[in-house]
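All protein chains but one are shown at their positions in the complex.
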Amino acid sequence: MEPILEAINLSKRFGGLVAVSDVSLKVETGEIKAIIGPNGAGKTTIFNAITGVDPPTAGEIRFKGQKLNGLKPYEIASQGISRTFQNVELFDNMSVLENVMVGRHPRTFSGLLSAVFHLPKAIAEEKAIRDDAMERLAFVGLSSSAQELASKLPFGQQRVLELARAWATDPELLLLDEPAAGLNSHEATVLADLILKIREKGTTILLVEHDMELVMDISDEIIVLNYGKKIAEGKPEEIQDNQEVIKAYLGEDFKGR
Amino acid sequence: MIGLAPILESQEMSASIILQLILSGVTIGSIYAMVALGFNIIYNSTSIINFAQGEFVMLGGMFMVSLVGPLNLPMWVAFPIAVLAVTLIGTAFERLCIHPLKMPSVLSLIIITIAGSILLKGGAMFAWGKETFSLPHFSTEKPILLLEATILPQTVWILGIIGMVVLLLALFFRFTIVGKAMRACAANRPAASLVGINVKRIVLLSFALSAAIGAIAGIIITPISLMDYERGAILGLKGFGAAVLGGLGNPMGAVVAGFLIGIVESLCAGLISSHYKDAVGLVVLLMVLFIKPSGLFGSAQVSKLKKF
Partner (left out) sequence: MLVLVALPMVMRNPYYLGIMVFMGIYSLITIGLSLLMGYAGQISLGHAAFFATGAYTSGILTTKAHLSPLPAFLAAIVLTACIAFLIGIPTLRLKGHYLAMATLGFGQIVYVALNASVDFTGGPSGFGEIPRIALGNLVVESQLARYCLVWALVVIVLLFSLNLIHSRVGRALRSIHSSELAANAMGVNTSKYKIQVFVLSAIYASIAGSLYAHFVTFISPGSFDLEFSILLVTMVVVGGMANVWGALLGTVLLTLLPEFLRGFKDYDILIYGSTLLLIMIFMPEGLFGLVKKLRSVRGRM
């Protein structure tokens, strides 16, 4: 079967600095794939290239066989790729519920005029958006804070909310940028469960993560980057035994787990 | 619209007319350059665009008018006093308006400096009324013949003083410890703060410095272009145009762009229509913002020039 996402010879330069060099990767439908690597290895750069935030200098990105290069971030999002951010980018001035409701944006249609004139179509859609968002909040366990300001949530729940918001777009591919960063181990476990549950609902997941335990637990496949180059790819246990990875990433003395 | 067309028919005359227009463009352009320099100094150390920059220019001219007129002080005494007065106002402006803010948003900074400019303008109206004031030229008003055009001695003064200011600024930023600290702030604020530079003091200083530069511009331009309490806004806007055209944060670019806008404006006024003179600089501003907001000299190579 055709991979859901394919990046071919992706490169990204910032001035003289080569952040990503000739990286190719494939994500198969339904899998959880992780990109790992030391800081500055180019992981977030790849995410920004895929989502159109910062287009690649060279290389092609294909989503379900369609070229993504040149599309604007919102167009890519509407095609079914959603994401979270390394430094949680919630809509701080909006309630928890409203944050998730924004996530319904690409799957709904009411425009300015139908809003201004309060047309029945728009009212019905608005109710559907609200109901759907409430369901998702229930699913991730945030129903009780629905009316609170997003910025007032504890950090762990902000990560969960961001995940819920991204998932509310009904993405076929969900990109998670260090979803467990800043979480304690309990919160990380909760989050890992949530990611697995979302996958079960039919979403393919590509994540960047430093929390090795989480990565090894939930990933089907792992890609290892170092200095912008792909140095290994394989199943978690293969990666754990890969000498190159151990040398480059986990440190000289580290011997598997 | 009328007037110049018949003259332009004769070739020699047109050359001298154009030279004349360029010369007057250089004069007014040098003022835009000064205003742009003021914008840059504050922008570099604070990332604030000070919408009150034009008011400093206006105030400089107004103080000078009072000192020379009613108080009858000689020019060379009045000049530093006027600059000092505006510098103090600039300092007070920073202390009262900018200093009390904690983590302001860009929107609130914009509104606050606008509020400051309204206050300064209102204060000026309060103090000097709504009249338009003139100031005697620094030396004789007899025009000097330059090639086919004439040039006022005041223009020579203006260019000379601006040259001095630019030179002194360059020396200040390069060789004094305070100047180096300001450059450090411009390059990297957190790092500057880490090595023990008092960033808040630098902010204060940059407001004082750009107020002083604004005041000098106001003083030297008033004999030629006159001054009234409402003049600040448009000077500020065109100065900002120059700052953006030159690449925000790039003082050398600002000077070049200031002259450029002045010359284009003067040529348009002379050759097309003087009614739209004020719009020319603004259209240039919009064009730059729309097409290349990083400015003419905003490329990577020229960021070296940022260090003066």
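Just so it is clear, A and B label the chains in written order, and each chain counts residues from 1 on its own.
We take it that contacts are C-beta pairs under 8 Å (C-beta built on N, C-alpha and C of every residue); 3 or more make two chains touch, one makes a residue touch a chain.
Keep in mind the model is a prediction, meaning the values are calculated, not measured.
Asks: Going by the contact rule already stated, which one of A:12, A:43, A:83 or A:136 would touch the omitted chain in the full complex?
Replies: If we include the chain that is not displayed, A:83 is the one touching it.
Asks: Of the residues A:8, A:58 or A:102, I need the one that contacts the missing chain.
Replies: Considering all chains, including the one not shown, the answer is A:102.
Asks: For a quick check of understanding: of A:118, A:186 or A:201, which residue touches the chain that isn't displayed?
Replies: Counting the whole complex, the residue in contact with the absent chain is A:118.
Asks: Touching residues of chain A against the unshown chain: what are they?
Replies: Counting only chain A, the missing chain is touched by 51, 53, 72-74, 77-78, 82-83, 85, 89-94, 98, 101-106, 108, 110-112, 115-118, 122, 125-126, 129, 165-166, 169.
Asks: Just checking the interface: what residues of chain B touch the absent partner chain?
Replies: Its contact residues with the unshown chain are 49, 51, 96-97, 100-101, 104-108, 110-112, 114-119, 121-123, 125-126, 233-234, 237, 240-241, 244, 273, 275-276, 278-279, 282-283, 285-286, 289-290, 293.
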